[in-house]
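I have a structure I would like to understand better, so I am pasting it below and will then ask my questions one at a time.
Then we have subunit A:
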Amino acid sequence: MELRSKIPAGPIEQKWDRHRFEMKLVNPANKRKHTVIVVGSGLAGGAAAATLSELGYQVKCFCFQDSPRRAHSIAAQGGINAAKNYQNDGDSIYRLFYDTVKGGDFRSREANVYRLAQISVNIIDQCVAQGVPFAREYGGLLDNRSFGGAQVSRTFYARGQTGQQLLLGCYQALEKEIAKGGVTMYPRTEMLDLVVVDGRARGIVVRDMVTGKIEAHAADAVILGTGGYSNVFFLSTNAKGSNCTAIWRAHKRGAAFANPCYTQIHPTCIPQSGHHQSKLTLMSESLRNDGRVWVPKDPKDKRPPNEIPQAERDYYLERKYPSFGNLAPRDIASRAAKEACDAGRGVGPGGRGVYLDFADAIKRLGEEKIRERYGNLFEMYERITDENPYKVPMRIYPAPHYTMGGLWVDYNLMSTIPGLHVIGEANFSDHGANRLGASALMQGLADGYFVIPLTIGDYLASTKLPPVTTDLPEFRETVAEVEQRTKKLLSLNGTRTVDSFHRELGQLMWDKCGMARTAEGLQEALRIIPQLREEFWRSVRVPGADANINQALEKAGRVADFFELAELMCIDALHRNESCGGHFREEYQTEDGEAKRNDDEYAYVAAWSYTGDLHAPKLDKEPLTFEYVPLATRSYK
Partner candidate 1 sequence: MRGFLRSTIGQKVIMAATGLIMVGFVILHMIGNLQVFAGPEKINNYAAMLHGPLSEALWGLRAILLVAVVLHVWAAVALTRRKQAARPIGYAKREPQVSTFAARTIRIGGVIILLFVIVHILQFTTLTIDPTYAVGDVYGNLQKAFGNPLWVLVYVVAMIALGFHLYHGLWSSVRTLGVAAPTHHPLKRAAALALAAIVWLGFTLVPVAVFAGLLR
Partner candidate 2 sequence: MAGTMNLTLHVWRQPTPSAEGRLVTYQVGDISPDMSFLEMLDVLNERLQEGGEEPIAFDHDCREGICGSCSLMINGVAHGPMKGTATCQLHMRSFKDGDVIYIEPWRARAFPVMKDLCVDRSAFDRIIAAGGYVSVRTGAAQDANALPIPKDAVDDAMDAAQCIGCGACVAACPNGSASLFTAAKITHLGLLPQGQPERYRRALSMVRQMDLEDFGHCTLFGECMEACPKEISIDTITRMNRDFISAGLKVRE
């Protein structure tokens, strides 16, 4: 298959402008004749649904939570980047573009990233106009903070709840459109399959999670904004419900999956406290602005942190990366923590933790200032660990957090199935092999508010779309397949719970396809996963009926898909014989343990297509060229 990225011609600064002019427009009177399905009500999906309705399209929006306001975007803490240069510290669209391409370890598409940087500016304007209460200075103007991987302050934030405030702004816009009748909202409704008619995405099949009813919805185009798949690891910072089902089902209907092995392990999470652990909690990366990361120099040093003298502490990030110090990008900071713990210098239960110490910042700025900046995060930490971080250094450890991989999309955010568009974390587009902090919110909103509303118009205006109804055989067959799968899950009557399988899969993925990977480990995982999957389909037990809320059934369907995706992740990780960004293959590292890219052979996007055989997906490559940011070894020293 040829992967046509459809990047517009011309100099990078003009591509988006030119494309906007060249795209076909839908006549305003015709817009309301078009129905668009948006799956997901997070920043990406919610923004898209609201904006499309404002433009006049008929929108149907779906989410599995009981309200669109609860999408996982709500949990983002730290902030959102934008090249406003309000701080006059040398930021610009070009610099944000540059930082993002470099931060992504040269595995993203320049044109997309440049557009993202351009649009970042409009996002802040839009959100402020909606009433998002971003932090401000005494003069009344917007405040900024710096974030990992950048040397300028370009991150806008609302206390430690930036994602919440952005999502609420977006949700309110969505509710406004729901009230006007432009959007029909389907909460507690889970997409379980995609319907393709004549090679085009024309609808979805969903399960009403309250009544259990399985139903089809038809439309002229389908947009997936269903978030990331970090929960393949079972323990991650994602919400419990986050899942890969929508994109995985679309993948099995023909959408190529790009770079599935690019996962981000976030350096600052609260360490696991026991085997009962159900999820991991992120401590915003912004903490690294004032906190210093260290471990004892001596592995045998088991004294409480406050008794360890300065000289016997290893502030390893400051030591190894003097110019970025504690603000080194995530992949680097995570790996450094793992290294320290692997060397036996980790702290806390099981030696899986490093200190994030605020003592110096408190001395310098006073406890009040620290409270103002991070008060709610400190409280959260104390609630979970029962330790007071004003007095004792925090303990942190890396945890799966974000997935750069996702469905392959072109410049218009359309997947390899015509009519199926993918936005937000669900697509692969802008972050390459590693995402910089505060860039996911930016991307989700850029996609949702500013890109998809225009590019979908181009698709609708330039495509002949015969009317379809859910009576077509394609719809009926898909509904029947989904019903059958559900019945099967309920009928297995085995002995093990869904969670027990999920935990086992997660542990395996964490060990073999987590922060560091080896060919050997991946091969082993590829041997075990199919066995485990088979056992799942043989001996899982899903109690209850289909006709009402059945949370075990919901989980079972999601875990079944994780099992399949896990295999693809390992295949991708195994094929990529290099280390880049979040993908670290132990075989490919420099002498001092840094990632060693192989640009000659791997400067491409790996797009995998489903062939009917999970063990043998088909690989297509979209070559990446770097005209503006010259390929270079990433250094944060």
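To be clear about the criterion, a contact is a pair of C-beta atoms (placed from the backbone, for glycine too) under 8 Å apart; a residue touches a chain by one contact, two chains touch by 3 or more; residues count from 1.
In picking the candidates, the idea was that all candidates are chains of the complex that A comes from, given by their letters.
Just so it is clear, the model here is predicted, and its values are computed rather than measured.
Visitor: So subunit A is shown by itself and the numbered options are 1 or 2; which of them touches it within this complex?
Guide: The candidate that touches subunit A in this complex is 2.
Visitor: Once bound in the complex, which stretches of subunit A touch candidate 2?
Guide: Interface residues on the subunit A side: 47, 50-51, 54, 65-70, 72, 74-75, 84, 86, 122, 124-131, 133-142, 158-159, 161, 164-165, 168, 171-173, 175-176, 178-179, 185, 187, 210, 239-241, 273-274, 276-279, 281-282, 379-380, 383-384, 386, 449-450, 453, 495-500, 541, 543-544, 548-552.
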